[in-house]
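With one protein chain withheld, the remaining protein chains of the complex are depicted in position.
In order of appearance the chains are A, B and C, and numbering begins at 1 in each one.
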Amino acid sequence: MTNVAIVYYSGYGHTAKQAEAVGEGVARASGAKATLYAIDKEGNLPASAMESISQADAVIYGSPTYMGGPAWQFKKFADASSKPWFTQAWKDKVAGGFTNSASVNGDKFATIEYFWTLSQQHGQIWVGTGLLPANAKANGPDDVNWSAGFGGALAISPSDAAPDEAPRKGDLETARLLGQRVAETAAKFAA
Amino acid sequence: MTNVAIVYYSGYGHTAKQAEAVGEGVARASGAKATLYAIDKEGNLPASAMESISQADAVIYGSPTYMGGPAWQFKKFADASSKPWFTQAWKDKVAGGFTNSASVNGDKFATIEYFWTLSQQHGQIWVGTGLLPANAKANGPDDVNWSAGFGGALAISPSDAAPDEAPRKGDLETARLLGQRVAETAAKFAA
Amino acid sequence: MTNVAIVYYSGYGHTAKQAEAVGEGVARASGAKATLYAIDKEGNLPASAMESISQADAVIYGSPTYMGGPAWQFKKFADASSKPWFTQAWKDKVAGGFTNSASVNGDKFATIEYFWTLSQQHGQIWVGTGLLPANAKANGPDDVNWSAGFGGALAISPSDAAPDEAPRKGDLETARLLGQRVAETAAKFAA
Partner (left out) sequence: MTNVAIVYYSGYGHTAKQAEAVGEGVARASGAKATLYAIDKEGNLPASAMESISQADAVIYGSPTYMGGPAWQFKKFADASSKPWFTQAWKDKVAGGFTNSASVNGDKFATIEYFWTLSQQHGQIWVGTGLLPANAKANGPDDVNWSAGFGGALAISPSDAAPDEAPRKGDLETARLLGQRVAETAAKFAA
């Protein structure tokens, strides 16, 4: 069994929807199981979560992009991970990331870049989407990787779209494909 | 008179169109003049260009995003700028940047980040778009900053769009507004 | 009078010392005054601080680099700045940044990159150190910009050095020079 921890913060529900899609993608991989860890409004996780994450084969980081980076609640989790960092307890886990924001581009790359930077401090092995972009004139939000993320899965939720409207079809499938890819990579690596 | 140098590379003509729009924006600023320096296919500029750029009040960097960064031809220019770097000849110039690629996101932020990094090696003063994003459901490529760049002006030219089709209306106006903002900032600074 | 706001978080006192040096540098600039805003352990500032910062001519961001980015307490401040962001109340202010960590390199560039990204969301004008590096064999921690930051001022405080030992001489003078440069740039810009 491949255990994948999905650790994320969601402010209004859009990123939570993206996190669930990542989890669905993990479940597509043979013998893989996703556990979602939702960071709360104060930037905290249940007391046992850090230890559970330490047992996982892979960890996927998620947050909306706020003011050009991950939400502070996510960063509070990242700073708290300095405890496993000291003993390199999360070393060699496969890692990936996803982010959502209202804008088409909107500095989302900076958030993915941060997730990668965090993973490298932990000595983790980074896996991105592995997807070519859908970038012809006829493409749109229904298409896989129209948002065009490589280092991680991106989603666009327009500022006036409720979580039942966005992320849209293409971004949700992109999230699923990321979850599946991280799980399959972790399985190969653990074999 | 405020002199603004626009140094750019264009592979297929889309970024050239964006560069021209930046130049039009410079011309909107009172007493400002743009000079365009097109880097050639071998990464070279006319012999006198480096000296002319050294005389400008501001410099704006432009390149398509290829393989997650500026085109090598632009980087060849950047590496050649180590000569004015040694004497800090470009110090205190106002600087800005723009990039174009086929994808919606497509790591364009990385190219703008690089332009900023280059500017900081030169001791320059960085100015971005200063524009809020157009990120509601009704927004699209006709809107200013739908592409949602802050550190620099972004443009999306779908992979099957010719340079007379893209960058589109909103991205071109965003480019103009960047040019105008850089010129006006340089004018204030020179006053 | 040029008013420079220095907004920073310090975990153990080293970054506070760096912030004070930045403030000393501001005071070197003719007619300039620094106000230091220390973010507390919960990521909060006094209620009036956001409004005071809105009145400043320039703002300088500071934080230790923890787990590859600014401390979560700083990010909480950055996220709270979405309020002035909506009205672009901090637009056109001159901005700069500084960071400290125990390691020689240690991803400090990522923190400066974040400060710049934040500034660009706010439509600010970024100013770096404008200093060449001290990078010959004979150079060391007593030299200005031995730490070699361009986009912002860097400091190295070894893991077993108390705040009265580090940041060291060169990094503190680099911090002063950044403060002075930001203040002088803001003065020129306001003139």
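Operating definition for what follows: contacts are C-beta pairs under 8 Å (C-beta built on N, C-alpha and C of every residue); 3 or more make two chains touch, one makes a residue touch a chain.
Quick caveat: nothing in here was measured; it's all calculated off a predicted structure.
Peer 1: For the chain left off this view, which of B:N3, B:Q18, B:Q121 or B:N145 is in contact with it?
Peer 2: Here the residue in touch with the unshown chain is B:Q121.
Peer 1: May I ask which residue of C:F109, C:W126 or C:F189 touches the chain that does not appear here?
Peer 2: Candidates C:F109, C:W126 or C:F189; residue touching the omitted chain: C:F109.
Peer 1: If the hidden chain were put back, which residues of chain B would touch it?
Peer 2: Here the touching residues of chain B are 43, 66-73, 75-76, 78-79, 81-82, 85, 107, 110, 113-114, 117-118, 120-121.
Peer 1: Touching the absent chain: which residues on chain C qualify?
Peer 2: Touch set of chain C with respect to the missing chain: 68, 102-110, 133, 135-137, 139, 146-151, 154, 156, 158-161, 165.
Peer 1: Since one chain has been left out of the picture, which residues of chain A touch it in the full complex?
Peer 2: Here the touching residues of chain A are 88, 91-92, 113, 116-117, 120-121, 123, 125-132, 150-151, 185, 188-189, 191.
The definition used in the following text is that only the chains that are shown with their structure count from here on.
Peer 1: At the chain B/chain C interface, shared numbers over all numbers used: above half (same) or below half (different)?
Peer 2: The interface is built from the same residue numbers on each side, given that over half of them are used by both copies.
Peer 1: Which one of the chains is farthest from chain B, going by Cα centres?
Peer 2: A
Peer 1: When the C-alpha atoms of chain A and chain C are each averaged to a single point, how far apart are the two points in Å?
Peer 2: So the centroids are 30 Å from each other.
Peer 1: Report the inter-chain centroid distance for chain B and chain C in whole angstrom, where each centroid is the mean of the CA atoms.
Peer 2: Chain centroid spacing, chain B to chain C, equals 27 Å.
Peer 1: Which chain C residues touch at least two other chains?
Peer 2: 113, 117, 120-121
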